[in-house]
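Structure provided below as C-alpha cells; questions to follow.
The complex appears here minus one protein chain, its other protein chains still in place.
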Amino acid sequence: MSFVAQNLACQRADQLIFKDVSFSLSPGEAIWVKGRNGAGKSSLLRICARLLSPLSGHVEWQGEDIFKDDDIYIGEYHYLGHLDALKHAFTVRENIEFWASFHGSPNVDFALEQFELQALADMPAGMLSQGQKKRTNLARLVASPAKLWILDEPLSALDQQYIALFRERLRRHLAEGGMALFATHQDIELEPVNILNLDETAL
Amino acid sequence: MSFVAQNLACQRADQLIFKDVSFSLSPGEAIWVKGRNGAGKSSLLRICARLLSPLSGHVEWQGEDIFKDDDIYIGEYHYLGHLDALKHAFTVRENIEFWASFHGSPNVDFALEQFELQALADMPAGMLSQGQKKRTNLARLVASPAKLWILDEPLSALDQQYIALFRERLRRHLAEGGMALFATHQDIELEPVNILNLDETAL
Amino acid sequence: MSRFFQLIGRDIRLAFRQGSAITLSLSFFVIVVVLFPLGVGPELAVLARIGPGVLWVAALLACLLTLDRMFQADFEDGSLDLLIIGPMPTEMLVLAKVIAHWLTSVLPLIVIAPVLGLSLNLPGDSIVALTGALLVGTPTLSLIGAVGAALTVGMRRGGVLLSLLILPLYIPVLIFGVAAVDASIAQLSAAPHLLLLGGVSLGALVVGPLAAAAGLRLSLS
Amino acid sequence: MSRFFQLIGRDIRLAFRQGSAITLSLSFFVIVVVLFPLGVGPELAVLARIGPGVLWVAALLACLLTLDRMFQADFEDGSLDLLIIGPMPTEMLVLAKVIAHWLTSVLPLIVIAPVLGLSLNLPGDSIVALTGALLVGTPTLSLIGAVGAALTVGMRRGGVLLSLLILPLYIPVLIFGVAAVDASIAQLSAAPHLLLLGGVSLGALVVGPLAAAAGLRLSLS
Partner (left out) sequence: MAIDLHKYANPKRFLAITSAIYPWSVWLTVILLLGGLYLSLFVAPPDYQQGDTVRIMFVHVPAAWMALMIYTLMAVSSAVGLIWKHPVADLTAKAAAPIGACFTFLALVTGSLWGQPMWGTFWVWDARLTSMLILLFLYLGYMAIWESFDDPAKAAKAAAILALVGVINIPIIRFSVDWWNTLHQPASVATMDGPKIHTTILIPLLVMGLAYTAFFVMVLIIRVKAEILKRRLRVLQIAELRES
C-alpha cells in the first residue's frame, strides 16, 4: 500500500505554480508540505485528492494512476480543505453522521468523543465558533476510517489544547499504519515527519 | 483618546458566553484577547466593532457610549473578521481601493507596498491563495488610517515571513499612537502587550 | 445504494429544516398563479382560456427558482468537493440530487395545482389531464435543470444565467404540457401528449445525469 | 456623499464583471414574455388582451429574481459587516444598493419593454403608458424588495422566502401599473394611475430604507 506522486506540475490560470514535485508515502508516514504563501500547497493537496488535475506527472495509489483507474483509491482517503462542509441547519452530530455514513463504516460516537464534542453534539453547526467548527470537521477523519488523510491547514482556528489533541489523533492514525499529507504554517511538533518544501522546487 | 469596555456580558442564542469583561486601551497600547475555542473572543471583538450588542455593560470611545452616540467612533477603527470581504471579480488593487476610499483618506499604493502586494495588484482576488487573500485584507488596515484596529485571527494562513512583516506593521501602528485589539491562537511575539484571557473571567 | 437514499434523505431533511422549503416553493407557485388574474383581470372566460398556460409557466418558474440552489449550497460550503470525491459515481450523485429536488420542490406544486386550476375556472376533466401532465412532464424540468445547475455552479449570479440556459430547453415540456390540458378541454384525448411528455422525461433521465455529471466535474476542477 | 456614489459605482461595475448582470436579467425578462405566447397560444386578440399583465408580471419576477442577491453576496463575503460599521448611515447604504439594483436589473427591462409590447400587439399609445408606468412604478419594487432582501439576508434559501414575503406587497404596483396601460388602450388618460404609482413610490422611498436598514442590522447582529 503506497502513495506515490511523480514529477507533478501544476498550472492555474495560465500560470505555472510548481513543477517536478515528487514524493511518496508508505504506511505510518506523514508528509508536511511547506512553502510560502502562494507556493501551491493547497493546489498540490487538491491534486492528490483528485479535485484538480495536474498539468503533467502522475499520482499512483498502490501502483494505479488515481486519475485513470480511480476505483481502488476512492474511499481510501479523507480530504479536509479550508471550507468546512458543514450544514448550518444540522447539528454537529448530524453533520458528522452524514459524512461518516456517506464515506462508509461510520462510528459517530467515537468521533465525538475523540474530539471532545459530546457537549456540542446537539448544537446546530451554524452556532459554532471557528474552532468548534474546525473540530467538528476534524471529527470526520475518525468517524469513518481511511488510510490517507489529506489536510489543508488542519490547525487553523484551533487553540493550543486542541492542537495537542489533534496531534495525538494524528500520531495514533500513523501508528495504526495510516498515512498523512498535510500543509500548515503553524508548527505541529510531529516526529518523525518528512518535509516537502515547495519553495525549494525550482521553477 | 481612549477605549474603555466595562462589565461586558455577551449572550448568543440564549447562552451566556461571558460576563464582567472589562479592559481599556490608551494610545500605543495593544490587547491580545486569549481564550479556548468558544470562549467568546470573536464575539467580544464583534461587540467592540459595533456588530453585536452586548447583553449588558458598555463600551466607550473618548467617554461616549459607542452604541448610543456612535458618531465619533465611526471611522476611527478597522475591523477584520474571518471573512475576507474581497470581491472575487475585482483585482487586488480595486478591492483595497474601494474599502480605503469608503473609509476615507485612501493611500492604496502605500498599502500595496507595505504588504508586498505590488506583483499581485492586478490579479483578480478570486485567484489568490488563502495567504494572499489575507494579505490583501490586511492591506486595508494601512490603506486608510484608523486609530483602533480590531483584528480577529489576523495571522491565520500567513507564512512565517508575512507574520513577521505584519508584526512590524502593527508595531509601527502602535508606535504612531494607534491601538489594537486582537485575538489569535498563534504566538505573535509582540512586546509589550496586555493579555485579556477570557478563560479567566468567571461565569 | 444505501448511500443514494442517504443523500436523498439528507437533502429532504435539509429542505425541511432550512425554512421548510416545501411550503416556500409551494407558496411561490401559488403567488405567481395569483398574480396573473391580478395582471390580466378577473374575467372568467379569459382566465379559463389562459389558465393551462399560466399554470405551466408558473410551475416552470417555481422549478427554476429552486434549481439554482441544487448544487450551489453544497458548492459554497465545500460539501460538493467531498461528495464528488466520495464513493458514489457522480451520475448517481446527480440523480439523487434531482430526485430530492423533485420531491421537495416540484411534487408539492403538483399536489396544489388542481386547486389552482379550479380557481382559474378550468373544467374538471382538464384538471385531471393537468395533474397527469405535470406528473409526467416535471421530472424533465428537474433533470434538464440539473445540467444547467451543474454548469453554473460556482458562478456568482449563476442563478440568472441558469434561467437563460435552461428556459429554452423547457419549451417543449411547456408546449406538450399545455397541449395535453387544452386537448382535454376540447374533449379530446390527452393521452398522446402525455406519452410524448413521458418519452421526453425518459430521454432526460438518460441524458440529464450524464451531462450534469460532466458539467459538475468541469465546474469543480 | 461621494461614498454614496462610490458604492453605487462599485455595485454597477461588479454587476458588469460578474457575468454581465444586465444581459442576464434582461434575457430572463424576454424569455418569460416569450413563454407566454407559447403557453397561451398565438392568437393576437388574446395576446393583446393579456399583454400588459404579462409584461408587468414578467418585470415583477425578473426584479424578484435579482433582488435575492442585493445584500446576500456582500453578506457572504463579509463586506456587509464592513459596510454597516462604515461611516455611511445604514439607510443611505440601503438606498445606494437599491439605486444600483434598479439601474442594473430594472432599467434594462424598461428599455426593452416597448419592443416586447409591440411583439404582443399592444397599440402604440399604450406602449408609452407602459414605459411611463414602469419608470414610475418599478422603484417601489426595488425599495420594498430591499426590505425583504434585508430580512432574509444570511438565510439559506432566503431567495424563495423573499418571494413569499415580497410578492403580496408588490400587488398594488402590479394593479396600478396594468391599469395605466389598460386605460390608455381604452383611450382614457393614464395620468391618475401614474400619479398613484408615483405616490406609492414616494411612500416606499420613505418606508423602504428605514425598514430595510432595521432588517439589515438585525440579520447581522
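In this document, chain identifiers A, B, C and D correspond to the written order of the chains, with residue numbering beginning at 1 in each.
Assume a contact is a pair of C-beta atoms (placed from the backbone, for glycine too) under 8 Å apart; a residue touches a chain by one contact, two chains touch by 3 or more.
Since this is a predicted model, take the numbers as computed values, not measurements.
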The complex has one chain that is not drawn here; which of the drawn chains does it touch? A, B, C, D
Which residue among D:Ala133, D:Leu167 or D:Ala190 touches the omitted chain? D:Leu167
Out of B:Val4, B:Leu55 or B:Leu165, the sole contact with the unshown chain comes from B:Leu55
Go through chain D and note every residue touching the omitted chain. 144, 147, 151-152, 155, 158, 161, 164-165, 167-169, 171-172, 175-176, 178-179, 182, 200, 207, 211, 214-215, 218-219, 221
Of the residues in chain B, which ones touch the absent chain? 11-16, 19, 55-56, 203
Can you list, in ascending order, the chain A residues touching the missing chain? 119, 122, 124, 126-127
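FYI, only the chains that are shown with their structure count from here on.
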Averaging over Cα atoms per chain, report the distance between chain B and chain C in Å. 46
Gap in Å, rounded to a whole number, between the CA centres of chain B and chain A: 30
Indicate the whole-number Å distance between the mean C-alpha point of chain A and the mean C-alpha point of chain C. 37
For chain C, give me the residues that contact two or more of the other chains. 18, 76, 156
Any chance you could list the residues of chain B touching two or more other chains? 82, 89
List of chain B residues in touch with chain A within their complex: 12-13, 35-38, 42, 82, 127-132, 134-135, 153, 156-163, 185-186
Help me check something: in the complex, which residues belonging to chain C touch chain D? 15, 18-19, 21, 24-25, 27-28, 31-32, 35-36, 38-41, 46, 49-50, 52-54, 56-57, 60-61, 65-66, 68-69, 73, 76, 155-161, 163-164, 167-168, 171, 174-175, 178, 182
Can you list the chain B residues touching chain D in their complex? 49-53, 74-75, 79, 81-87, 89-90, 98-99, 101-104
